[in-house]
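The structure under discussion appears below in the form of C-alpha cells.
Removed from the display is one protein chain of the complex; every other protein chain stays in position.
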Amino acid sequence: MSLDDLGRDGAHALLREMLLIRRFEEKCAELYTQQKIRGFLHLYIGEEAIAVGALSALTADDNVLSTYREHGHALARGLGAGPIMAEMYGKAGGCALGRGGSMHLFDASRRFYGGNAIVGGHLPLAVGLALADKMLGRKAVTACFFGDGATAEGVFHESLNLAALWKLPVLFLCENNLYAMGTAIELHAADTEISRRPRAFGIPAERVDGMDVVAVERAVRYAAEAAREGEGPRFLELMTYRFRAHSMYDAELYRSKAEVQRWKERDPIQLFERALRERGWLDDDARARVENDVLGEVEAAVRFAEESPWEALEDLEKHVYVRRVGADEGGA
Amino acid sequence: MATFREAIRSAMRQAMREDPRVFLIGEDVGHYGGAFAVSRGLLEELGPERIRDAPLSEAGFTGAGIGAAIGGMRPIVEVMTVNFALLALDQILNNAATLLHMSGGQVSVPVVFRMTTGAGKQIAAQHSHSLECYFAHIPGLKCLAPATVQDARDMVLGALADPDPVCIFEHALLYNLEGALDEEAAPADPWRAAVRREGRDLTLATYGGSLGKCLDAAAALAADGVEAEVLDLRSLRPLDRPAIAASVEKTRRLVVVDEGWRTGGLSAEIITSALESSFYALDAVPRRVCTAEVPIPYAKHMEEHALPKVAEIVAAAKEALRG
Partner (left out) sequence: MAELVFEMPSLGADMEAGTLVAWRVALGDAVRRGDVIAEVETEKGVIDVEVFADGVVSALLVEPGTKVPVGTALAKLETGGTAGSGAAPEAGSGSSVGSGSGSSESVSESSASVSESVSESVSESVSESESVSESVSESVSESVSESVSESVSESVSESVSESVSESVSGAGARAGAGARDFVRVTPAARALADARGVDLRGLVGTGREGVILLADVERARERPVEATPAARQHARERGVDLTQVRGSRPHGVIGREDVARVASTAAPSPVDASPESRMRAAIANAMARSKREIPHYYLTHTVDLSRATVFLETRNAGKPPEARVLLAALLLRSTALALRKHPELNAHWTEGQAAPRESIDLGLAISLRGGGLVAPAIPRTDTLDLDALMAAMVDVVERARRGALRASEMAPGSLTVTSLGERGVDVVVPVILPPQVAMVGFGTPARRPWVVGDVVVPRPVITLSLAADHRVTDGHLGARFLARIASYLESPETS
C-alpha cells in the first residue's frame, strides 16, 4: 500500500503508534534505572516500523507471536499501555498478572501469544497455531516475529520445513537487526542474506526495508493475503537496527558508535515524519499534538501501573494448573 | 580478593595458557564479553579461535564441543543458562554422557559444560530455573556447583583435569560475590563436600547459590543457641554421601536447602541418601526448603516468595529440633 492509499488519517495513526512505542520505551528505560522495572528489558527503539507496519496489515482473527523484544508488538496489537506497563512493574494489573514481566506479555483475547524468551522456541508454536486454523477451516494467518539470531536455531529450520510441507498460513517475520545480542550476523550466519534460506524449503521470501513503515505494511499485507488464500507460508526479512543495547544496558563492545549513528540517521519515525511533511500532511502543530497525546497515554500507563495492587502472595501458586487433581486438589 | 566471575575467568585463562587443547565456545562469549561478563577480555587476549563465538545453536555448538573433545581437544562449552541447556540436553545426555559406555570404553568425552542457574534477578520463568537435578540424574555426567570464589576457580580446573564430561552450575547471583582467591593453589578436590560451618545440633545441607542463605540462617540460629552445621555439597554427582552421613550422624537432624523444586528434586535424593545411611541416627524428620512449585514469576515479591528464604530455613531448623 502506498502513502496515498493510506491517506492522511491512516498515516497519522501509524505515526502515532510508532511514537507511542518510542516514548513508552524511553519511559521504561527511565523507570528501569529507578528500579521500578527489573529483570531484562529489551528495547525495540529503532525497530518500531516493523511492528506498526506489520500489525496494521493483520486482522483481529490472526495470531501473533513475538520474542522478548515485544513491547512494540504488544502495543501495536492493542494490549494497552497500562496493562503492559503494570506487567513490567510486576503488578496484579499487568497483562500476565505480574508473572511474566517485560519478556512475557500475553493477551489471549487478542491472540497475542507472547512474549517468548527461548530464542526460536515459539516458531513451532506458530506452526501449530496455523495448523489448528487450517484444520478448523479458519481463514486466519499466524504472524511470528523473531530475530536474525533465531535463524541459527535448529527449530527455525524444522519449523520452516513443517510449515511449507503442510502449506500452513504462517508469516515468518524475521527482524534482521544485524546482531544476535553481541554477535554480528557475519559471525553467526554462513550466509548473511537470510531470505535465501526459506527458499530452500520452497517458501517465497523477500527482503524489505524495515525502517520504512509503509513498505513493511505493504509487504505484510501481500504476504498475509497469499497465506490466507491457502498458498502456504511466507517469509519476510525485515532489515532494521536496534539503537540501544541488547538488553537495558550493555557496554556495546561489539559495535562502534559511528555505526549506531549511521543507522540513527534512518530513524523510522523521522523518516516517516519527513515523508508526511513533504506531502504537507504534517506541521509543527500536528506533530506537537501527537507528541502530547502519546505522552499523556504513557503517563496514564505509569499511573495505572503505580496504582495497580500487587498480586497477593497467597495466589503465588495460582495458574500452575487449570485444575488440580488428586492430592493436589484444593489448590487454585 | 576477587569476584566469583573473575575466579572463573582466571581459571579459564590459566587453563588456556597451560594447555593448547583448551578453548571456550558459546553464545556471546567473545565480542559481547560473555552474557554474564565471565569471559570479558579473553577474546582480546586469546583470539577468536580460542574464544569462539557460536550462533544461537545450543544443540549444535554443544555437540561440536563434544565432538572436539572426542577429537582430542579440551573444550569448555558455555551455555548461557541451564534453561537453554535443555535445547542441548539431547547432546549432553545421548552423546556426552553415553558414548563412553556405549562404545565399550573406547570413546571418552573430556568436555566441560558451564552454565548459569538460579533465580533472583527477576528474569522470569524462562531464565531462572534451577534444573541441576536433570543433569545430576544422568550417569556418565559429573556435576559441580561452586559456592565460593575459590571453588569457582578450582572447579573449572578440576573439571578440565577430569576425563569425563563435567557440568558446572554457576548461580547467577554469585557472579558478583567477592572472596579470597588463591590463583596459585593446587585446585581442591572438587568431588568432596565441605563443612562451611561446624555445628552439633543439625545439618543444613546445600550447594551453590543457597550456601549464603544457609550461613545466614546458621548465624541466626546461633543467636538462639542452636549450632547448625552447614554442609556445602559442592559435587551434585557424585554426591558425597559419606559426608552427608557423617554430618547427619553427628547432628542427627537434616534440613536440605535446594533452589530446585521439591518434587522429584535433588533434595529428595539427598534426604533419601541420609535415610539409607543413617536412619537410626536421625532424631527428627528430615526437612527441605525448596522453591515453590511454580514457574519462577517475574514480580519481585512473588519471586522472593517462591524462593527459599533465610527465615524459612530457620523455621525448618527449629521444627527439626522438635523431632
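Here the chain labels run A and B in written order, and each chain numbers its own residues starting at 1.
The rule is short, and it goes like this: a contact is a pair of C-beta atoms (placed from the backbone, for glycine too) under 8 Å apart; a residue touches a chain by one contact, two chains touch by 3 or more.
Note that the coordinates shown come from a computational prediction; the quantities given were computed from them, not determined experimentally.
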item	value
Candidates B:R40, B:H129 or B:K142 - the one touching the absent chain	B:R40
Sites on subunit B contacted by the missing partner chain, in the whole complex	3, 5, 33, 37, 40, 121-123, 172-173, 175-176, 224, 252, 279-285, 300-301, 304-305, 309, 311, 314-315, 318-319, 321-323
Residues from subunit A at the interface with the omitted partner, ascending	26-27, 29-36, 38-40, 245, 247-251, 253, 291-292, 295-296, 298-299, 302-303, 306, 310, 313
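The criterion applied here is as follows: only the chains that are shown with their structure count from here on.
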item	value
Averaged-CA centre spacing for the pair subunit B and subunit A, given as whole angstrom	35
Residues on subunit A engaged by subunit B in the complex (per definition of touch)	38-40, 87, 89-91, 94, 96, 98-104, 116-121, 149-150, 152-154, 180-184, 187-189, 246, 250-251, 253-254, 310-311, 313, 316-317, 320
Subunit B residues within the subunit A interface of the complex	27-28, 30-33, 35, 53-60, 83-84, 87, 121-127, 292-295, 297-302, 305-306
